[in-house]
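Of the protein chains in this complex, all but one are displayed in their positions.
In this document, chain identifiers A, B, C, D, E and F correspond to the written order of the chains, with residue numbering beginning at 1 in each.
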Amino acid sequence: MRTLGILVAALTCALLFYAMGDFPPWADPGSAAHTHVSPRYIEKTMEETSVPNAVTAVLADYRGFDTMFETTVIFAAGVVCFFILRLPKKEGPIFRRYRHTLTGMTIRVKCTRKIPPVLEEFEMIDNLWAPHDLIIKTSCRILVPFLQLFGLYVIAHGHHSPGGGFQGGVILGASMILLAISHDLRTALARMGEKVHALLCPIGVLIYAGTGALCLVLGRDFLDYGALAGILHVDPVTARSHGILIVEIGVGLAVMATMIWIYNNISSRGEYDEGL
Amino acid sequence: MPATTNTRENTILHEPGQGSDPGVTPSTRKRARAFLPYAITFILLFSLWIVLSGKFDPFHLSLGLISCVMVTLFSKDLIFPEPGTEGSLRTWVCFIRYVPWLLYQIFMANLHVLYLTFHPRMMDLIDPRIFRFQSRLKGDLPLVTFANSITLTPGTITVYVSIDGTFTVHALDKSSRESLPGEMERRIARAFGEE
Amino acid sequence: MIWELDLVILSLVVVAAVGAIAIKDLLGSAILFGAYSFMMCLLWAIMGAVDVAFTEASVGAGVSTVFFVAAVFRTTRRSKD
Amino acid sequence: MSDFFSSVADYYNYLIYIVLMVIGLYAIIAKKNLVKKIVGMNIFQTAIILFYVSIGAKRGATIPIIEHGHGEAVHGAGSQAIKAAEYINPLPHVLMLTAIVVAVATLGVALALAIRVYNRYETLEEDEILAQLREK
Amino acid sequence: MDNFFLFSGLYLSFLMVLSLYRAVIGPTVLDRLIGANAIGSKTTVLLVLIGLMFHRVDMFVDIALAYAMLNFIAVLAASRYFQKRKGLFGE
Amino acid sequence: MDIIVVFLIICGLVFFTGGAVGILRFPDFYSRLHPAGKLDTGGALLMMVALALFNLHHFSLATVLTGLKIILIVVFVFLSSPTAIHGIVDAGVRAGLGPWTRGEKRR
Partner (left out) sequence: MSQHYPALLVTVPLLSALLISILGWLSRRLCFPVAVAALCVALFSSVGLLFRVLNEDVVHYFLGGWAPPWGIAYRVDRLSAMVLVVVSAVALINLIATRRSVEREFPEKIGAFYTLYVLLITGLMGIVVTGDAFNLYVLLEITALTGYGLIAMGEDRAPLASLNYVYMGTIGACFYLLGVGYLYISTGSLNMADISAILPSLYGSRVVLVAFIICMVGVFLKMGFFPLHAWLPNAYTYAPSAVSSLVAPLMTKVMIYVMIRLILTVFTPTFTFSRLALNHSVVWLAVIAIFMGAVLALGARDMKRMLSYVIIAEVGYMVGGAWLGNRAGMTGAILHIANDAVMTLCVFLAVGNVVYRTGGYAFEDLKGMFRKMPYTMTGLVAGGLSMIGVPPTCGFFSKWYLISGGVQAGQYGFVAALVFSSLINAVLFFRIIEIGYYEPFGSDHGHGPAPAPMEEAPLSMVVPLLVVVVGLVVMGAYTGDIVSGIIAPMIP
C-alpha cells in the first residue's frame, strides 16, 4: 500500500509540475483569470446589486444557484449523519447515575429511556462523568449570548464587510456546540431540541429555494431577485440587495441547524443522551 | 473532587421557567424585578451591536433590534441565571475600578514570567507546586473572576475551584505562592459588594 | 497579498500538514489539523480572500476540530501509523 | 535581491499547493487508520482551495469589498471610480466558499461513517478490520 | 510604518515556528494543545496586522474577533476529552 | 503618536517572544502553561492597544468604532484565554500528570 501511495503521489506530482511551467506568475494582474469574466463583477456590483462586497454579490446573486446547492450539500450532510448514525429510541430500562447534590453521594438508578425531568436535590450525571467545573461553565455561559449576537451581526452585515450566511451560521452553531461542550449535551438539547434543529435545517434551505421559486412565480427567471421589487416596493436594484439578505438568512439558519445536528449525532453516537 | 455542587444553576439551566410558582400572582415589583435581567441583557447586547455594526441607518438598526431581542429571549438566563445577580450600579462601577488594577497586575505578571523565561538558570529558579487555599468569596461570578485573575497574574494558574471556594492553584515559584489570596481577593470582594 | 509573509506561512503550513498525518495519536493529529487550518486562514487573509479566511476561521476553529475530537472521543485514539 | 525573491514568489504558491496535495493523496492511499485518511482527505481538499485562492490573488490590489462613502446614493453615481485592477478577483473566493462548505459536509459524513465502522469492528485500522472479515 | 508592520508580522510568524515546534514535537497531547493555543493567539494579532497592511483594518477586525471567540472551543473540546476519558496515553 | 505605537508593539513582541521561548524552555507541562497563558495574553493586549491607537490616525466615527472593536477582541481574549488555560490544566490533572519538581530532568 505504501509503495502504491508513493507511486501515485509521485505521478500526480510530476504531472502537476509539468503543467506548472505554463502558469501565469502568481498574482499577475494581466492573467486570463483576472481579465475575462471577473472585471464585470467588480465594476458592476454596485450598479446592479448595490452590494459593496463583491464576494457576497457574486455568491448570492450572480452565482446564487451554486450557493443554493451549497446549502443543499450542507443539508444533505445533516440528513446523512442523522440517517446513518441516529439510533432509534430503544425501549426497556437503562441505568443512570444521579448524585445527591448536598452529600455528594452517587446512586445508580434504573429508569426508562426518556430523559427524566430535573430534580431539586439530585443531579443527573453522565456515565462518563465530568465534574462540575465552575470556571468553564460560567465563562462559556457568559460568552454564548455574545457569540450568538456576533453570528447574527455577521449574517446581517454580509453586504458591507466579510461574512454572510455561512460564516454567521457556523458561528451560531458553534455557540450551541460551546454550550454543549461546557455544560453537557442535555443542557443544549433542552434549549434546542432535536426536532427543532432538524426542522430548522430544511426550513433554511426552503427559504432560499422558496425565494427563487417566488421569483419564478412572479414571472422572472429562477432566483432573479429583481422580481421581488413589486412585493417589497423598492426599485429592482435594492430588491436584489434585499433578496440577497433574505437568502443569507436562509443559509444561516440551515448551516446553524446542520452544524448542531451533525455535532449532536457524532458526539453522542446517535443516542442523543450523553455527549462529549 | 467537590463534595457539593451548585443546585441553583442546574435547575435554572435545565428548566428555564421552573422558578416561578404558578399559584402566586406576582406583584408589579416582582414583575419589574423579573424584567430587569432582560433589560440589562438587552442593553448590553445592543451596545455591543452598535460597536460592531457602525451603521446607523434605520434598516441596520432595526435588524440590530430584532437580533438583540432574539438573542435576549433565547439566552437571558445564561448571563444572569439567578434573579438578583444582575447587581446594582455600584457593583458595575466597582468592577470597572477593579480592571485597571488587574491590568497593572497582569503587566507585572508578564514581566515576572518574562524574567524567568530568559533567565539562564531558570531551572533552579522555579519551584512549581500545587497548593490549596480557602477563599471567603461566594457566588459564581466573584469566584470565577478571582480564578481568572489568578490565572492571569504572577506565576499562578487556577487548577480547580470547588463550589465552596477552595482553590487549587499551581504556582511557579515561592514568591507567587505567598502572594495569594492577598490583596486581589479583597479587591474582588469589594467590587462585588461582598465586603 | 504580502508575499514575504506568504512565503513564511506557506512553509509553516507544510510542516503542520506533515505533522498532522505523521503523529501516531489521533487526538494530537486532530489538534495539529486545527493548527493547520489556523494557518490556512492566515494565508487566505494574506492573499486578500477575506470571506474565505472568515469561513476558514469559523469552520476550522469552531467546528471541524470539534467534530474531529468528538469522533475520536467516540472511537479510539490509538493509531498504528 | 528583491527581484530574485519575487521571482521565487511567482511560483512558490503553486509549488506548495502541489506538495500539500501530494501529502494528502499519500495519506489517503497509504495510511491504514481510517481517521488518518479523513485528515488526509481534508488536507487534499484544502490544497485545492489554496490553488484557487492563489489564482485569485492580484498584485497591487485590495480586498474585493468596494470602498464607498457612507452616503445613500451609491448605485450609478460612483461606478466610474471603480476599476477592476484595484480589487482582487472575487470569483475564486466564491467558488472556494462553496468548496469549504462541501469539505465540512464531507468531513461530517466521513466521521459519522467512521463511528459506524468502529461500533461494528471495535477498531479503526484497516488491516485489522480486513483480518476480522477474513476470519469469518 | 507599513514596513514596520511587515517586519513585526514576519517576526510573529517566526515565533509561530517555535510554537509549531512544540505542537509537532510535544511529548504529550496536552503540550500540543498548548502549542496550538499559542498559534491561535498569534494568529489573532497577525490578522489585525494584515488588515493594517491592506489599509482596510475594519474588514479584518471581524475575522480576528471571530477567531478570538472561537479559538478556545477546540481547546475546550480537547480538554473535555481528558475529563471524560482518563489517561494520557491509552484510553 | 507613532513612537508610542512602535514602543507598544515592540513590548508586545517581546512578550510574545517570551511566550514562545517559554513554551520551549520550561521543563514540564504545567510550567509551560504559565508563559502560554500570561505572556500571550499580555502581548495580545499590548499589540492590540497599539494597533487601535494607530488606527485612530484618521480620526472619525468609523475609526473609533474600529478601535473599539479591536479593544473588544482584547476583552474576549481576556475572557477566553484563562478559561482555555484552565481547561488544559484541568485536563492535565485528570490525566494524572504530576507536576515537575526541582531537580528532575526536563520532560
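Definition applied: contacts are C-beta pairs under 8 Å (C-beta built on N, C-alpha and C of every residue); 3 or more make two chains touch, one makes a residue touch a chain.
Quick caveat, the model's predicted, so the values are computed rather than measured.
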Chains in view that touch the one left out, judged over the entire complex: A, D
Sole residue of A:226, A:252 or A:275 that reaches the chain not shown, by the stated touch rule: A:226
Residue of A:5, A:52, A:212 or A:275 in touch with the missing chain, whole complex considered: A:212
Among D:34, D:61, D:82 or D:100, residue touching the chain not depicted: D:34
Positions on subunit D where the hidden chain makes contact: 25, 28, 34, 37, 41, 44-45, 48, 51-52, 55, 91-92, 95, 98-99, 102, 105-106, 109-110, 113-114, 116-117, 120-121, 129, 133
Residues of subunit A (touch criterion as defined above) contacting the omitted chain: 15-16, 18-19, 21-24, 31-38, 40-41, 61-66, 68-70, 72-73, 75-77, 79-80, 82-84, 86, 88, 195, 198-199, 201-203, 205-206, 209-210, 212-213, 216, 220-226
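The rule is simple: only the chains that are shown with their structure count from here on.
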Steps in the shortest chain-to-chain touch route ending at subunit E and beginning at subunit A: 1
Pair joined by the larger number of C-beta contacts - C-D, A-D: A-D
Subunit E and subunit F: spacing of chain centres that average the CA atoms, whole Å: 10
Separation of subunit A from subunit C, taking each centre as the mean of its C-alpha atoms, in whole Å: 19
Residue list for subunit E, restricted to those that touch at least two other chains: 16, 33, 35, 54, 58-59, 62-63, 65-66, 69-71, 73, 76-78, 80-81, 83-85
Shared-contact residues (touching 2 or more other chains) in subunit C: 1, 3-4, 30, 48, 50-51, 53-55, 58-59, 62-63, 66-67, 69-74, 76, 78
Residue numbers on subunit C that touch subunit D, as the complex places them: 1, 3-4, 6-7, 10-11, 13-14, 17-18, 20-21, 26, 29-30, 33, 36-37, 40, 43-44, 47-52, 55-56, 59, 63-64, 67-68, 70-72, 74-76, 78-81
Of subunit C, residues touching subunit A in the complex: 1, 3, 50-51, 53-55, 58-59, 62-63, 66-67, 69-71, 73-74
For the subunit D and subunit C complex, residues of the former touching the latter: 5-6, 8-9, 12-13, 16, 19-20, 23-24, 26-27, 31-33, 35-36, 39-40, 42-43, 46, 49-50, 53-54, 56-59, 61-65, 88, 92-93, 96-97, 100-101, 104, 107-108, 111, 114-115, 118, 123-125
